[in-house]
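Structure first, commentary second.
The complex appears here without one of its protein chains, the remainder shown in place.
Our next item is subunit A:
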Amino acid sequence: MASLRCFLRSGKNAVTAVLRREFHGTPPAAVQYIGVTVRDALNQAMDEELERDERVFLLGEEVAQYDGAYKVSRGLWKKYGDKRIIDTPITEMGFAGIAVGAAMAGLRPICEFMTFNFSMQAIDQVINSAAKTYYMSAGLQSVPIVFRGPNGSSAGVAAQHSQCFAAWYGHCPGLKVVSPWSAEDARGLLKSAIRDDNPVVFLENELMYGVPFEMSEEVQSKDFLIPIGKAKIERQGNHITLVSHSRMISLCLDAAAVLAKEGIECEVINMRTIRPLDAEAIETSIMKTNHLVTVEGGWPQFGIGAEILARIMEGPAFNYLDAPAVRVTGVDIPMPYAKNLEDNSIPQIKDIIFSVKKTLNV
């Protein structure tokens, strides 16, 4: 199976990313690979699910006639019309509540937040109306809804538009929280999310939308699903485990490539799902490498890395650690605007390399 590396120049426009392929052995002769951007993967996944199940519909700001603020829903309104692709007014609390009510009454809505920053206006509906209802009703009322949209930092959009919500939503029982990295992730996880009978928060990343990935035939099939709750090992390694999600996976792989030249082999785990967290995959890896560094774009306090480290402390893998596990995170500040400040507010490849070497004491 070909191993794929995607090189991203950190902090730059993702559209200029270059794709390089390395083969370990010869791939099977008839395998058809195509390059698909994350955006197109999301678009195709929604298109296929809209076609497959009439109860699925999409609502959000600019999703219909504008083709999506980030063009993720391009072409869908033209194909499916007003009934199934609905432009909403700029009223998050209202339309998120409407989406949840529709889910309660038998439909399968995809509720788009233009960014997850705006989901804060509607967070009561996500948590109190969607997440908790199946439990409160002791199984009488399910809520099959997907909340999706870009999450985390972008480029130059400053403090109010750059927050990562993985930790906030990951905190709440009753929600599934998913954070894809690649086009394959986006496709398989979105399909699973839409088919899931429970509320799923689907955290995309704006800077990843334009990044192309190779997609095998298998991944292109209409029923390709990635199970929610299972992490993926993107790169095998023996010396240290890097755990991350979303865009930071690209940085981890870049850092791993640099470190490999110095003989340090990193195992990069793509969480894919924030909640339920695949602690087992991380533990298995630590039992092999004996070292852990988590990498995330969000703030450090009470964050994704904090949870992973706590679980490792409490679980069987602790005894296998040869050094304290550490977190690489965004800087604990609101996101500044100026480019140099912004670049220094989120993890860079050098920060990952530095933390790996410190952990390995080299």
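Simple rule for what comes next: a residue touches a chain if its C-beta (ideal position, glycine included) is under 8 Å from a C-beta of that chain, and two chains touch if they have at least 3 such contacts; residues count from 1.
By definition in this document, contacts and distances are computed from a predicted model.
S.K.: Which one, "Auxin-responsive protein", "Death associated protein 3", "X-ray repair cross-complementing protein 5" or "Pyruvate dehydrogenase E1 component subunit alpha", is the UniProt name for the chain you do not see?
M.R.: "Pyruvate dehydrogenase E1 component subunit alpha"
S.K.: Considering the whole complex, which of A:I34, A:A69 or A:L107 touches the chain not shown?
M.R.: Reading the full complex, the residue touching the unseen chain is A:L107.
S.K.: With the missing chain put back, one of A:A96, A:A167, A:L253 or A:I308 would touch it. Which one?
M.R.: A:A96
S.K.: Of A:S154, A:N198, A:S246 or A:S345, which one is in contact with the hidden chain?
M.R.: A:N198
S.K.: What residue numbers in subunit A mark contact with the hidden partner chain?
M.R.: 57, 83, 86, 88-89, 91, 93-107, 124-125, 128-129, 133-142, 144, 173-174, 176, 197-198, 276, 314-315
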